[in-house]
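A single protein chain has been removed from this complex, and every other one stays in its place.
== chain A ==
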Amino acid sequence: MHIDWAALGSVFGVSLVITVALVGLFTLGIVGLTKRESAAAQGNSAALAVSGAYACFALCAAAVGYGIFLIVA
């Protein structure tokens, strides 16, 4: 009986890192977008926060794209 601990370990590590990274990025994106609304309410601009938010969402979209690529390939 051969148990592939290396594969199990990498599944665990990859799942952990990618999940936390994606959820973190996405949350940063959401927080960035809500900054825009509060900034607009005070008459300020929040260009940095908003462009940062879109960068976060773009990375998440890229991850989803890579996921679809993995399913199809």
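We adopt the following convention: a contact is a pair of C-beta atoms (placed from the backbone, for glycine too) under 8 Å apart; a residue touches a chain by one contact, two chains touch by 3 or more; residues count from 1.
Just so we're on the same page, contacts and distances are computed from a predicted model.
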Worksheet item: Quick one: the chain not pictured, UniProt calls it what, "Phosphate transporter", "Sulfoxide reductase catalytic subunit YedY", "VWFA domain-containing protein" or "Tol-Pal system protein TolB"?
Response: "Phosphate transporter"
Response to the item:
Listed in rising order, the chain A residues that touch the chain left out are 1-4, 7-8, 10-12, 14-16, 18-20, 22-24, 26-31, 33-34, 37, 60, 64, 67-68, 70-72
